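Only one protein chain is missing; all other protein chains are in place.
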């Protein structure tokens, strides 16, 4: 590893390599190496996280970089069972950026903050010469109050099943179509949405959640591989149970992608005890954003730290962590 | 006539029940075989389907696959990749090629690396995208590095046709198109030399899907006739592959040796005549073309006819394009894999020093290569 390449930002194998060999090596501590969506601090009472947003194009079907920057951080908190409370917002803007667009972005952020019942309490604004960044980069950092303790990717067992909250791959497919200048005659749009509402409903229904993660870069495939690795289990996916829309299938068909590896921004994966699975699905189906929530996998000890895809016709294959420069600047 | 929906053309040929039904039929018929039969799928797209859908897991133990060299990127010799690299580094050149070429390493590096060193390399979806690039850059030379089997050759010819018709002065071509039947013969012929290394023959071919759409199935006539090797031209969906395997097994138990077409909805005996004429208009065979891992194969490559020399980058830039052959890495056994003599897992550097993001040999480079397919899907065979 001599220079940083685009692949190092892909959310997959190379990304992991860069993080562990450079950053974890320097910043090593017990909280960091847990590698959860957000850090759990202050005796398990608070969750703390940060994220930067470099998506291109800035505006796309279903959302824009502003909405994304709030959803991204609030969702990371929600994935630890935490209610988003306070955010910071730091922007780096390219000289010459259009103020009307900036206002549109900030108004989207305002709307999304209201949905999460969170506020921005601190921020920073930098303007750099033309060419130093591509239009605008946003960083948001968030603190949330944990409502259900113990949610962790390190605790998954064979008693758990895996649920996905909705049809997958919409964000990645939308961004790719937008970048390629594809004319969509369909309703393809990003799934970008705030997830705390659904997490709150699950907690209030008394459901004990084992693990939660939103499937951003690297898609559902990255989440399942990370979980299999961190909890040292085998996750066996029933391929025909994975919900994928026709529109996303179309893009995958055309460009040779696998929906499981495409990024999402409003879709989460959950591990819960199999006895609570149908109750959880019922709770999720109440929300527009999770009306096609499905159980997609079991947990076994068949192949240690691996994810297996079982096909409808009785064959199986491994689902590997995505590699390569799949889609730069997806979020 | 009953209406067919677009969805049927996908779903109908991936249907789980149909796949399971063919599994039953093949299992029954295979009991009547007196030996193991080895089927070579020539085309990389078939290797991909076979691995992605787990086809080997559905077949009885006396039917095996030998993965063929059907990946035009994988068989590109290092010398010619170096040509692309060198051309791209010229100051007034924009090198344009298809996306698969991005990571292929030559002896100087890959085109991706050339790009990070300042070369103007563009990856396009279609050869026709060159026209827009040429129009936007009138002071540059646009060199289209053309790769692919018979499937892709007519598109290059169509581009040249347009370039001539519209009198475009700044598009040139570096031709690396190769043809399939010659390498299929070579694989069978060369077995006599390597006879000690083999413990299996190629008993039948699964004919490529889309090469055959262009060329017609007529190009495989010699295999049943002269080589006593049946060919079934198969579509690339899993049902197509299962049906084709079933057709091959039936030939063996019925003591037939024929050329058959499973992919009837797109392949005919004669093929796409218009596309063939376009190819014959502009291209002719190169007497010897080197295939990475396989060596020189007679009449297996194409080049521009002398009349079109003015568009041939290999002629125009011949002073800076080296012709010495370059050896492959010592530990790389791609040549054995491409001949079907070894499997990717037999290679000592498979998955360790040689991985999709850091490929050493040709079979790992493109997602259609046997090693790349095995790496992605193959551990559960």
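Read from first to last, the chains carry the letters A and B; within each, the first residue is number 1.
Criterion: a contact is a pair of C-beta atoms (placed from the backbone, for glycine too) under 8 Å apart; a residue touches a chain by one contact, two chains touch by 3 or more.
By definition in this document, contacts and distances are computed from a predicted model.
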Original post:
If you look up the hidden chain in UniProt, what protein name do you find among "ABC transporter permease", "NADH-quinone oxidoreductase subunit D domain-containing protein", "Hydrogenase assembly chaperone HypC" or "Tetracyclin repressor-like C-terminal domain-containing protein"?
Top reply: "Hydrogenase assembly chaperone HypC"
Subject >> Which residue of A:107, A:158 or A:246 touches the chain not shown here >> reply: A:246
Original post:
Which listed residue, B:117, B:225, B:264 or B:305, touches the chain dropped from view?
Top reply: B:264
**OP:** Could you tell which one of B:47, B:88, B:110 or B:152 touches the chain left off the display?
**Re:** B:152
**OP:** State which residues belonging to subunit A touch the missing partner chain.
**Re:** 177, 182-186, 188, 246-247, 249-251, 253-256
Original post:
At which residues does subunit B meet the chain that is not included here?
Top reply: 1-2, 4, 6-10, 12-13, 15, 17-18, 21-22, 24-25, 45, 98-100, 125-129, 151-152, 154-155, 158, 161-162, 209-210, 213-214, 236, 239, 243, 264-266, 272-275, 278, 367
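Everything that follows uses one rule, which is that only the chains that are shown with their structure count from here on.
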Subject >> Mean-CA-position distance for subunit B and subunit A (Å) >> reply: 37
Subject >> subunit B residues within the subunit A interface of the complex >> reply: 10, 16, 19-20, 23, 51-55, 57-58, 238, 355-357, 367, 375-380
Subject >> subunit A to subunit B touching residues, read off their complex >> reply: 7, 13-14, 240, 253, 256, 308, 311-318, 320, 323-324
